[in-house]
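Let's look at chain A:
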Amino acid sequence: MKTQGSPLLAGLLFAATSMVGHTAEVQVAVAANFTAPMQKIAAEFEKDTGHKALLAFGATGKFYAQIKNGAPFAVFLAADEKTPATLESEGDAVPGSRFTYAIGTLVLWSAKPGFVDDQGAVLKKGEFQHLAIANPKTAPYGAEAIKVLTRLSLLDAIQPKLVTGENISQAYQFIVTGNAELGFVALSQVMFDGKLSSGSAWIVPADLHDPIRQDAVILAKGKDQPAAKALVEYIKGKKATAIIQSYGYNL
Partner candidate 1 sequence: MTADEAIHARFCVSWPGFTFDVDLDLPGHGVTALFGHSGSGKTTLLRCLAGLERRSIGSLRFKGEVWQDSERGLFRPTHQRPLGYVFQEASLFAHLSVQQNLDYGRKRVSHAHPVSLQHAVELLGIGHLLDRMPERLSGGERQRVAIARALATSPALLLMDEPLAALDLKRKNEILPYLERLHDELDIPVCYVSHSPDEVARLADHIVLLSEGRVVAAGGLRETLARLDLPTAFTEDAGVVIESVVADHDQIYHLTRLDFAGGNVVVARRPEPVGRRLRFRVHARDISLTLTRAEGTSIINRLPATVIEIATADTPAHVLVRLDAGGTPLIARITRRSLDHLEVAPGKLLWAQIKAVALLA
Partner candidate 2 sequence: MLSAVDLAAIWLTLKLATVTTAILLIVGTPIAWWLAGTRSRFKVLIGALVALPLVLPPSVIGFYLLITLGPHGPVGQLTQWLGWGILPFTFAGLVVASALYSLPFVVQPLQQAFEAIGPRPLEVAATLRASPWDSFFTVVVPLAKPGFITAAILGFAHTVGEFGVVLMIGGNIPEKTRVVSVQIYDHVEALEYAEAHTLAGGMLLFSFLVLLALYSRKGRNAWT
């Protein structure tokens, strides 16, 4: 991927600047669904501590492959709990640094107001051409969306209408441009200040899928970086928690 160039370069810059003062930069890999809250948290983090968090957003599976191949991330905010655990067991993360920073909520969302009812009956009616999800093979929200459809016994009926985004952001993109009438995204993507920002949505009940626990971990590369530890502590703090909850995550 072309984007690999800039984190690498930033990593070099980081190495250079970290030796200068006690404020430092920290490279963070962030699950796509957590984009908006993390940008806010990083801004507050910099204001409060002077450390700068350099954020890269993407699919959790892709980050896993990049970390295994030497990407210079110090902290990883995954979209699931499995990936950080795997990294820890494989020696790529600092043991005991794992924690759940957010519990994601799956939402069936449409950019059109009134299209999605608050019972999700729109799924059974099937009056749509395309339903967008994130790639279930690589994105936890995609996998959970498939579980929802399976439990509703609608998977076979809807399968031909499924369009798959590379990650949850692309699924959102398909829906927001109207190319897909509706789709499963993270509540955090369509919620702002505790309200639905646009369109219509059905918050999928917790019994239809497993809770999407999103775990964070300090990676081996961040072991000796004070800024990495500082960021993790900051995310656990009150201010960050409030931000996270305002985007519809449970904690």
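Rule of thumb we're sticking to: a residue touches a chain if its C-beta (ideal position, glycine included) is under 8 Å from a C-beta of that chain, and two chains touch if they have at least 3 such contacts; residues count from 1.
How were these candidates chosen? In short, all candidates are chains of the complex that A comes from, given by their letters.
Since the model is a prediction, treat every value here as computed from it, not as a measurement.
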| item | value |
| --- | --- |
| Of the listed candidates 1 or 2, the one touching chain A in this complex | 2 |
| Contacting residues of chain A [partner candidate 2, same complex] | 59, 61-62, 64-65, 129-130, 132, 135, 137-138, 162-166, 170, 173-174, 177-180 |
